[in-house]
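Here's the structure we're looking at; comments come further down.
Note that one protein chain is taken out, while the other chains of the complex remain in position.
Chains: A and B, in written order; residue numbering restarts at 1 for each.
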Amino acid sequence: MRFSDYCSLTLVIGLFILAALLPLIPDSDYLMSLALPIAMYTVLATSWALFSGPTHYISLATGAFYGVGAYVVGTGIEFIPYPVLLLIAGFSGIVLAGLVGIATLRLSGVYFVIFTLGLAELIRQLVTWIQNNFTGSRGLYVLTDITENYIYWQLIALTALVFLVGWLIKRSRLGFALRIIGNDELVAGHCGINSAGCKVILFMVSGCFAAVVGAVMAPRFTYIEPSMAFSPELSFQVVIMALLGGVHRLWGPLVGVIPFTLLWEVIASSFPTQTVLLLGVSFLLIVYFIPDGVVGRLEDLVKSMRLARPGSNRG
Amino acid sequence: MEVLTNGFLLGATYALLAMGLTLQYGVARIMNLANGEMLVAGAFAAFWAFTANQISPFYAVLFVVPLAFIFNWLVYRYLLTPLVRRAKSQGQLEVDTILATFGMSFALVGIMLMLFGGEFFTYSYLAEPFEIFGSPYGLNRVVACLASVFICGLLFWAIYTTRIGMAMRALTSNPDAASLVAIDVPRMSALAFSLGGAVSAVGGIMLSTFLTLDASIGVVFTMKALIIVIMGGVGDIRGAIIAAMVLGIAETLVASLIDPGLTLAAAYLLFILVLLFKPEGLFGRKAI
Partner (left out) sequence: MRFSGLRAVDCLSFNVRENEVVGLIGPNGSGKTTTMNLISGVFKPTHGDIVLGDRLISDWSTREVARAGVARTFQLVRILPTLSVVENVMAGAVFGSKRLWGRELNRYAIRLLEKVGLGEMINVPTASLTYINEKRLELARALASDPRLLLLDEWLAGLNPTELQIGIDLIKTLRDEGRTIILVEHVMDAIRSLCDTCVVMNTGSKIAEGSPQQALSHPEVIKAYLGEDHA
């Protein structure tokens, strides 16, 4: 590592420590009510971009993994220790992503999108059916002594983990393989790369994180119901935020998550009945006007400024 | 036998949905994830016409078709054409249209929630028994099925005999070659997309006569239509019709044997089978 790498590493660690200290500020309830969703969406959007960025496969299934994670905790909280439940949730996410991946990722992206589009709804139907026929009750109570602050710290730790995993992948053979696949899948095959396998592994990583986030958030709900845990809006918001920030950099989604969560806070409180419409409209605005995300825009800007300056050294 | 007949009655309407999507995806090459919302909008229109103005849903077709056509034409012209122009490759266009139509689906759900609220809506039209082979079926289902068969037949005829239909088939098999034989590709795509949207809206009217719907259920029908189209082979209308029947029967089977709440699971099961064993569609040949 070079000196500048150490600098940015120190900076990142410093930021994480600052973020982790946030709950210790007295009377920070309002601040926490913003920081918690920001942390949650950062993990979700970053792990989403980890898969969808390099492969260009759009996953609309974040809500499904999240719901599965929440349900694992909801079902097991009375019999199994909480940390074990987190592991089980992550494992369920991996298995689900693996199954979906094996069925669809050999084929073109369209099949994958379609499959993930209805996945949350499918699992919701299955869970509802199981509850109606075998357990008798529609919802689940998650009663724990896990506080809001504790949830927040877990999310911060997950954020650190997702960044670490993303960084490691980028430096690994897998990351290199993905860049080649993103360029030309046929060439990738001729280089001996197993494209479908790479995609499945990455989707499993992404699904694992989403499921664990769901599990971490479950105690906050206290009462879990299928229509709540498997909401399609969650998948949608994650896609919006990641695209808003930009998916080609590890920290890109973060740039989208912060403003969007804040904006959303305002919208949801001022126009509570029209959230879905506004969500759709803001999404369209992003797709049409900033397709490469804010980070992509900024990088273009920087590039053109450098080109404009004569004698500048590039390359 | 009852399951088969019920499945057939449902399948006919599904065939209509699949035709709408085939026109949009097969011909215009737009993977429209807002297709189901168009359907719900059509159903809403029929509901409104019936409850507020006592207009029969079948007359509602008369004003829903032009409205849906114009609406979809505007969507294609002003929202999708820029994407078609911007796209550097077919893959890029696919990603962009998926994202854009996904956004539209949420916007449409939002508009419908605003106009009609989030409740389930249903109305009772021709809800009287009708006997086929000695068993009673809802007359509304039978009528919806017949109407769907009629419209499918009309489309089938149009696509296989008229000049425009032939142009559309040419577009399905190869858009580049189509433009070489003087087919106005952008206009034909716009026409196919708008027509597809109108057909989906009509499908919604048919479904609304016997199903209970709500503003956010569109995605389920988008899924079903997509699964049918893929099962039948993209652009293959005969395949789509048979796939629609298969799905109708499979759903009715699951609903009557296991649970009516699991119809999407039935669709997914078929989808997985197709993906694993015949991703090119029931009658498709392997594309190289």
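We take it that contacts are C-beta pairs under 8 Å (C-beta built on N, C-alpha and C of every residue); 3 or more make two chains touch, one makes a residue touch a chain.
Owing to the predicted nature of the structure, the values given are computational and were not obtained by experimental measurement.
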| item | value |
| --- | --- |
| Contact list for the unshown chain, restricted to visible chains | A |
| Selected residue (touches chain absent from view) among A:Thr135, A:Asn194, A:Ser227 or A:Thr273 | A:Asn194 |
| Absent-chain contact - pick from A:Ala177, A:Leu202, A:Met217 or A:Val255 | A:Ala177 |
| Contact set of subunit A toward the excluded chain (per top definition) | 173, 176-177, 179-180, 182-184, 186-195, 315 |
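The working rule: only the chains that are shown with their structure count from here on.
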| item | value |
| --- | --- |
| Approximate Å spacing (C-alpha centroids) for the pair subunit A, subunit B | 31 |
| Subunit B-facing residues of subunit A, complex | 56, 58, 60, 103-104, 107, 109-111, 113-115, 117-118, 121-122, 125-126, 128-129, 132-133, 232, 236, 239, 243, 273-281, 283-284, 287-288, 291 |
| Subunit A contact footprint on subunit B (complex, rising order) | 31, 33, 79, 82, 86, 91, 94-96, 98-100, 102-111, 113-114, 216, 219-220, 222-223, 226-227, 230, 258-259, 261-265, 267-268, 271-272, 275-276, 279 |
